[in-house]
Each structure stands twice: as structure tokens, then as C-alpha cells.
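Yeah, one chain of the complex is gone here, protein chain that is, but the others are all in their spots.
Chain IDs A, B, C, D and E follow the sequence of writing; residue 1 opens each chain.
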Amino acid sequence: MRPSGRDLSEMRPVSIETDFTKHAEGSCLIKVGDTHVICTATIEDRVPPFIKGSGLGWVTAEYGMLPRSTTSRMRREASAGKQGGRTVEIQRLIGRSLRAGVDRVAMGERQISIDCDVIQADGGTRCASITGGWVALRLAVNKLMKAGDIVSDPLVDPVAAVSCGIYAGQPVLDLDYPEDSEAGVDGNFIMTGSKQLIEVQMSAEGATYSRDQMNQLMDLAEKGVGELVEIQKAACA
Amino acid sequence: MRPSGRDLSEMRPVSIETDFTKHAEGSCLIKVGDTHVICTATIEDRVPPFIKGSGLGWVTAEYGMLPRSTTSRMRREASAGKQGGRTVEIQRLIGRSLRAGVDRVAMGERQISIDCDVIQADGGTRCASITGGWVALRLAVNKLMKAGDIVSDPLVDPVAAVSCGIYAGQPVLDLDYPEDSEAGVDGNFIMTGSKQLIEVQMSAEGATYSRDQMNQLMDLAEKGVGELVEIQKAACA
Amino acid sequence: MRPSGRDLSEMRPVSIETDFTKHAEGSCLIKVGDTHVICTATIEDRVPPFIKGSGLGWVTAEYGMLPRSTTSRMRREASAGKQGGRTVEIQRLIGRSLRAGVDRVAMGERQISIDCDVIQADGGTRCASITGGWVALRLAVNKLMKAGDIVSDPLVDPVAAVSCGIYAGQPVLDLDYPEDSEAGVDGNFIMTGSKQLIEVQMSAEGATYSRDQMNQLMDLAEKGVGELVEIQKAACA
Amino acid sequence: MRPSGRDLSEMRPVSIETDFTKHAEGSCLIKVGDTHVICTATIEDRVPPFIKGSGLGWVTAEYGMLPRSTTSRMRREASAGKQGGRTVEIQRLIGRSLRAGVDRVAMGERQISIDCDVIQADGGTRCASITGGWVALRLAVNKLMKAGDIVSDPLVDPVAAVSCGIYAGQPVLDLDYPEDSEAGVDGNFIMTGSKQLIEVQMSAEGATYSRDQMNQLMDLAEKGVGELVEIQKAACA
Amino acid sequence: MRPSGRDLSEMRPVSIETDFTKHAEGSCLIKVGDTHVICTATIEDRVPPFIKGSGLGWVTAEYGMLPRSTTSRMRREASAGKQGGRTVEIQRLIGRSLRAGVDRVAMGERQISIDCDVIQADGGTRCASITGGWVALRLAVNKLMKAGDIVSDPLVDPVAAVSCGIYAGQPVLDLDYPEDSEAGVDGNFIMTGSKQLIEVQMSAEGATYSRDQMNQLMDLAEKGVGELVEIQKAACA
Partner (left out) sequence: MRPSGRDLSEMRPVSIETDFTKHAEGSCLIKVGDTHVICTATIEDRVPPFIKGSGLGWVTAEYGMLPRSTTSRMRREASAGKQGGRTVEIQRLIGRSLRAGVDRVAMGERQISIDCDVIQADGGTRCASITGGWVALRLAVNKLMKAGDIVSDPLVDPVAAVSCGIYAGQPVLDLDYPEDSEAGVDGNFIMTGSKQLIEVQMSAEGATYSRDQMNQLMDLAEKGVGELVEIQKAACA
């Protein structure tokens, strides 16, 4: 019944190739089906003004799509002169989600910037960015710990994200683009490895949903995040 | 225990003054405690390019804050030369939420633009904007129906929004600014009058939450939206 | 003969509601007929670079219109990405006019920013902004004097503004929008309570005027400013 | 008593060299003392949307300063990414002033754009721009009349501009930069050859002025404009 | 003597992986040593206004670098709000170079947009972009020819680019980043498969060079382009 032939609760194949680029302190190429995202982590000594002197660390994120990562070419945001509303919304979500999984005291007063650049899109780019972004962050923190710059691990529990939605009347896990463009209700669930919630964003476009349906989607999300966390762990091992 | 002395499940006093400005096709001043927002609805014949010729209507929204609506002066976005990420995120949420409550076929091929301008802020401005924005939309649609431009009512069920969060370890309804700035977990719940969900946005900043806690917040949200819908109905009567 | 039925030298009803918003150091809602403007004053310790260390104070102003303050919706300037020429011109006028009425030595090295936001427009918004802006400034200075931060009153004489023009061949006081859009000649007169001139801006669009006509308009302006200053004094009492 | 040794009512030497650039339909280099401005007129068939189909003409203007036209280098506005408030204010004034002297019916539905670029500044650049801009306009209209595109002359009366101000307590004509930077009160007077007023902009910065003083400045302005109009006529003969 | 141990006339290893992304009409990942660029070609029916109706085709290009493609993180241009001067210069060069190798009549009135996005940089990104961009273009044209939309091949001769420079006093081929940042003289040579020149850009920063030296660099460039063209042909076979 799903265009891809997947079961309702079946994720697409997921792979994470670490150290994908040589300059970044942490990096990976994450593939969730045909959605491919390069995630890099940059360690910086400066922090935003509002936490200067606090001793706390900061994690921030930026997101972009290559113009032809999509079926038809999108205008390049650098050339358009500004980041669109969707981009801004997504990169704020990535930053907030990753920060929630960080012990900012243990991290020390430094900033890690996560860049997520989609080179091929097929639905679920923001979730792939969070899941891959956490891996880049993990690798950069490993480097800081190995160098003795950080003593106590600030990443106690992995952070991963998956989308769920109601497609053709059925709750499904990990929507691809054909499903995403049809689903009236869909959401992104960001959780930790121990299934604590970080962010839930359930939207409807031209539809509504019941609390029952929401609970079913949450069940699917827990399953998906569980699988993603295993893949993250294997990649960072 | 709450700074305002309110019960955990008690909303701030809410009032809606309709026809607050004389030019708009629909307008109101909504006050949720010390949060005051002017909402106006503008009917336009043009629709966005992607639905031209479809016969469907469109609802969109813009959001702004007066520079001194806040405790310290914010930079005017028009002067800064762009809308900040938070603004963009909020106005996309308002538009999406209101659209979910509209029968776009019944609306006919026209656009209604909702402007939400915060003249005084004390937490919960996006929720007040959605609740007040729906009233402005309702009044504008009433005008179209009275004129015979719309025959079948496209607003079958009211849309309202409320924030909930975990403050000092307790789930509370309708956070004001002192609570909001302390809460590690909070979210916005947009629902219809019949308690169908439209959007759930639960975020954590430096914290996580369990599914149990989420369910408690949803219970509070249902109570709050129920009260808001009654006030909307009274205002539009 | 005037659309509103007013006499040639009759102003619209004017009211000033002080302390309209709770966060600003000074604020009011000024209504000149159907023109409604929220004016706030913000006290800041920093001054512009060119007077740093001079011991002198500075007063500056910003101006905006809510998108639907007008009969048809205007594009939101924050969304357009810049302030239009008219906005820039007006806010420079407001700042310059208010500064002319301030003893900048007595004020001390601090800045007061006046924000004038038009929530409903019916002609004369820049004059209403100056008149209301002075009230917000007055209230903020009162606060500084009460706190002992300023010893000698820097606001020796009120500043108010009124528009006059030639409508249907006749000099008239305080043009509303229907008159303003017809008048080929009109101007703004900013004066002090003792009738000293601060700024005169008489423009013609597709017309010219004689020195005699200019003198008649000045007479009207003196009358109007006299009335406004009384209302300012009453509001601040 | 004036830094330049001029009498109180004495203008700087003024010269106008027509056809200064070869591409424009009308052009001149105007020198008012050490203030030098290149003015060009461009005839275009299109008009702004709001007069399309009206049969009326339009005159508009843009203004700029070369970065090193001033004593210290100013930032190039094209590089800063926007025109400053002062620039916007000036170019709106130039356009409005020139339009007031044009019979827009006789002009026919076309636009003439006046560009005023200051190559050396020593006070009074906006007045020189208007005076020189009118010459460029005159030459462009001559071309249209010679070609038979315009039958009845739309420029019935020249338009010229001069600044006056109170310097060291005395009303003076045509302020140069040393005077301008000292004067607390100064203004720009735009008039026709027959001494009808088009625009009066009298400002005070940190000062006020009486109606008597204003009248004295107007007398000086009438003298100055009279002289400028003779020079315009000689240049266009 | 070269940091990499290469001979003076030795290129880095070059590989081209075609069909790197699934949505574009043509795409490749080109690796020139540690410089990695994704090149995509998008076929569009519209052409720029200045050739509308001419029957001629157009090739244009855009260029970008991922923020962490470099040793230290660069600011994202979309976030900075504009493309920097270097970016603009490079993308104009890519477009001009590729157009020079296209028979625009044979191409027909359509546009092909080449996007070159650097995912890892180690010197020579603009040359790699041109060489890889031509491959993407070739693949897209193949698709048009196979579909019968183009009959006569508009790409008669491949286009490739290589940099040369004077490093430590010696002319060297294909500078990597350590060489590039030291070389006072370097240039980019864009040629066709038959060694016709398309563009030569030889710059000096704080140095000059003789005509003899220029000739030596041209000899190296011919060698390098010859090798690149073979790799292009193999990749497209």
C-alpha cells in the first residue's frame, strides 16, 4: 500500500559514513533512503554574547539544500539574498534538538556549529539532519575529550529524529517524498536513546487529527528512533 | 506556587474586542492577561501562484511585535532589514493553523491575510495571535457571506491555541513570561472547538520530557482551548 | 464644505491616553480623529558614536504603520526587507523635531528612542506622531527626574505638530485623509508651546502657492498647535 | 563676517555647463561655488503603474554622492547595500519639486528620470541638484518638442532652489559647508521663476526660530532664486 | 620540492563519478586530489529575457562552497545575505567558459543551469567546477539528444580548466592549497579539447611576471587540459 512497498512501520535503509570530509572536526554523510545529507561539526572558541562568561557551551546549526537536490531546481538561497522561512525553521529546530541532549556545563564555554547540507532530497531531510548532526557532534566531542579539553562526556544520550504521518488513512513511519506530499498530517519526533522526548512537531495541512492517532504515531516514532540510535552507535564505535 | 498566584490549570483573563480598527474586513484586539495583540483580516482577490485556477482559497498570516512591546526594546525588524527567525517561524505557524480549520473549497479562490501585531507582550503571543486571528478571519468571512460572495460557511469549527509547559516540575496551563522564561519544557497546542488536533509543538531547551508528562500537558491544553473557544464564540456573536 | 463638515480652522477631536503600554518608560495612545498612533519612549544608556563622551543627550525616533492601518493593506516593511522612503523621511522628521525642543545638556549623556506605530490611519500620522511622541518623551523624562537621574528639566517647552493645506481653494487646518488626498498644497508645522517654529515643510504636488497663502496656513497652524499643547499638558498633568 | 567674505545676501558664483555627457537626452554640470553636480535627464516610455493609462506624465529623481565628494570619504551606498535616509529624503524632494513645475497633461504619458550625482560637495547639494536638474529636464523636453513628440510646452515656469539659514545670528543666503555645519536653523526654498512657492523646508537642529526670522529668510530666498533663474535661462538659450 | 612531492608538471589524481545525484538531468562528483565538487545540470525551458525569441540557447552557472569545505569554517552565504565577490567572479567565469564551448544555435532556445557546489576544498575549485560542470552539461545534452529534442550535437569539443602558477620560483601545474596560498603569480586556463583557448586569467598578488614565464605556464596548462579531457571522455563514455 505504500508507494515504496514498505510495511507501515518500516524505515528506509539507513547508512552513516563518518569522516566524510577531511577539514571538519566531525563529519558524516547520512543516507536515509534517497535522502542524503552531509553533516559537519565545527568547534569554535567563541560563544554567543548572551552566554559569554557563563562557563556554558552552545550548539547551533545551519541547514541548506543544494539547488538541485530536489526534483525541480530550487533557487539558491545565497543568490536569492536570504534564507527562506522553511530553512530558518529547520535550522532552529536542529540546533534546539541537539542542545537538549547536551550537558552544557560539561561541554565548557565553547560553541559547536553543525552544518547540515542536503545533497539529495526525498523527504525527511530535517530528521536526517538531526540524526546525522548528532553523529558529527559526537565525533567532534570525542576529539575534544581525547585532547583533554573536555573531561566529562557532555553527550549522555544520543539524539535522533524520525517523521511519522497519516498516509492514505494509515499511520506510517518515516515518510518519503511521495508520501510526504500526500499526507495531510505529519510530524517530526525528536527523542533520546532512552526514549525521552525532546521535541514533537505534529502539523496538519488542510486536515486535523485525533489524540488516538497522535498516540499511534508516537508509538511508531519510538520504534524508528530506537533503530536510528543503534545505527548511530555503530557508526561512532 | 505560580508567580501570578494562578492555579496550575487556570488561564489568565482573556478578552476579545472586535472591530478594533475601522479599515480591515475583520479585526480584534485580543488580551490574554498582559499579552495584547491586534489581529486584522484582509480579503484579497489574488491567490498565490501555486493555486491559481484551482478554485481553492488561501489563508496566510504575518506577525510582528512593536519594538517596545517587550521589557527591553527590540530592534525594529523593518529597520534591521529582515524578519528574524522567530518571527518567520511564528507567522508560518499561524497561517498553517488557521488554514487547517478552513474548508478551502467553500472559501472560493480568494486569499485572506491575517496580520497579528503584538502591542504588549507577556508570554504566549503566538497562541494569542492564533486565537485572535481566527476571530478576525471569522468576521471577514461573515462579511463575505453577508454579501453573498461565499455561500457555504468555510469555517466549520473554531481554531484556538494555548501554551502549556512544565514549570518548577509541575505541568501548568497558559504560561506567562516569568514562567515561560524559566520553563525547560513548553509547547503550543492548536486545536479545533471539537478538540481535534491541528498542531502540537512541544520543545525542550536543555531538558527532556516523558510521554506521561506530554499526556498531562495535552489534558491541560484541551481544557484551555475549550475556554478560549467559548470566548471566541461570544465575541463573534 | 469640508467632507467632515468641520469649519476651516477646526481640528478633529484629539485625545491622549497615557501609559498605554506597561513596559515602556513613557507611552501613550494618541487619537486625532480616526488617526491612532501608539507612541513609546525607551531610555537607553548608550548614545550614538558621534556624541560619545560629549555629555550631551540624544533623542531619536522610528515610525511604522501596521499593514492594515490603511484602507487597503500595505506590504509589511519588515517582510519587504526595508523601510520605504516615506517612512525614513517621517522618522527623521520626528527625531529632529523632538530634539529641537530638548536641552541636550540638561538631558545628560543618554538616548531616548521614540517609537511611533500607527494602528489606524486617516491623514496626519506624522503630526500625531510628533505630538504623541512628545508626551511619551515627557513621561520618560519625568521618570528620570523623579529618580534623580536628571536634575534640571530638559523639556522647557512642549513640541506639537499640525498639518494645514489648501483644500478646494481654501486654507484648512488639520487635513484628514479625504482632504489630504485631494489637496495640491499642504504642509506640516512643528512648533513649541510658545509658538517658536521648529520645522516647516510645505509641499506642493502639481501646484504652487503664494506667500500670502503660506501666511494664512501659518496662522491656522499657530491656532492648531495652541490647542494641541493644551491637550498635551492636560494628559501629562 | 561670513567665512567666505560674502555679503549676507550674496550667492556663490554659479555656472551651468549644458550637454556635459553625451548619452543623456539632457544633461549639465552645475557648479554653485565648490559644489559640483552632474544632472542628467532620461526619457522613458514607461510610467509608474499608478498612472498607467491616465495620459499624464511623470518626473522622478535619484540622487547620489561620489564617495570622495566630501572632505572625508563616505561609504559607497551601492556597497553598503542601501541608500541612506538622507539620500532618500533628498531624491524625493528633487522629484516632487520638479514635478510641481510641470504640466503633466502637456507632457504626455512618459517618464523623465533626473539623476543628480554630486562629484564635489561644499553645502547646498540638494538645491544645486534641483536647479541643475531643471536644466537637464528643460533640455530633454526641448528634444521631445523638436521631434514633435510634445506639442505644448509643459515647462511653463523654471524651478530653482536655494538654501538660507541663520548663521552667527544673521540671516544669510546660500550657505556653504562651513556655514551649514554651524547653522542651527536653515532651510531650502524651492520656487518658480515667477516667485510662486513650491516647497519650503525650514529645519532647526537644537534651536528654534521666530516667524519674523522666517520672513527674512524668505526674502533672501526670493532674491537668490531670481538670480538662479536668470542663469538657467542663459544656459538653456 | 612541491609540498605534495609531485613533479612540476604533474597533476593530482582526478576522478569523475557520473550520475552522482538522482534528480538532475546530468550530474557528477569530480575529485581533483582533495578538491571535491558536486556538479549538476538542470534543463529549463525558459531563457533569459535578452535572448527570448532568438532561437539561441543559454548556459549559466552558480557556485557555492559548503561552510566547512575549508580548513576553518566560512560563513554561509545564504545566511550572510549575499554572495561574496569571489563567488560572483567564479560563477560568471564558469558560465562564460562553458558557453564558449557550446553551439548555441544547435542547442535550441532553452537554458541549462550548472550548479557547482564544493564539498571539500584544497585549491583549484573553480577549475574543477568547469571541468566537472562540462561533464554534467554533456550528460544533460545527451539526454536531450536521446529524446530527440536536440538533433545536432551542440558540444563539439570538450571544455576543461586547470590552474598553473609560479611556486618557489618554478612554474608548476595544478596548484593545491598549500601552493596556491604561497604563489604570488597564478592563473586559470580554460581550453577546448583541441587546445583552442577560451579564457586565460593570470593574476599576480604582490608580484609581476614576464612574458616568458607566461609562455611556460601556457605549456603546462596545455598538458594538463589534455589529460583532463581524456578523463572527461572516459567518464561520459
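To be clear about the criterion, a contact is a pair of C-beta atoms (placed from the backbone, for glycine too) under 8 Å apart; a residue touches a chain by one contact, two chains touch by 3 or more.
Just so we're clear, the structure is a prediction, and the values are computed from it rather than from any experiment.
Counted over the whole complex, the shown chains touched by the missing one are D, E.
Among D:Met11, D:Ala24, D:Val141 or D:Val225, only D:Ala24 touches the chain left out of the display.
Note that of E:Ala161, E:Ala183 or E:Ile198, the residue touching the chain absent from this view is E:Ile198. Remark: the residues of subunit E touching the chain excluded from display are 82, 85-86, 88-89, 91-92, 96, 99-101, 104, 187, 192, 195-211, 214, 218. For subunit D, the residues touching the chain absent from view are 21-24, 27, 34, 36, 38, 40, 42, 44, 62, 64, 66-71, 73, 76-83, 87, 113, 115, 117, 119-121.
Following the convention adopted for this analysis, only the chains that are shown with their structure count from here on.
Considering every other chain in turn, the ones in contact with both subunit B and subunit D prove to be C.
Residues touching across the subunit C-subunit D interface largely coincide between the two copies, over half of the numbers being common to both. Work out the mean CA point of subunit B and of subunit E, and you get 50 Å between them.
Subunit A and subunit E have Cα centroids separated by 33 Å.
Put simply, the C-alpha centre of subunit A and that of subunit D have 59 angstrom between them. Within subunit B, contacts with two or more other chains are made by residues 81-82.
Taken as a contact graph, the chains are arranged in an open line, each linked only to its neighbours along the path.
Chain pairs that touch one another: A-B, A-E, B-C, C-D.
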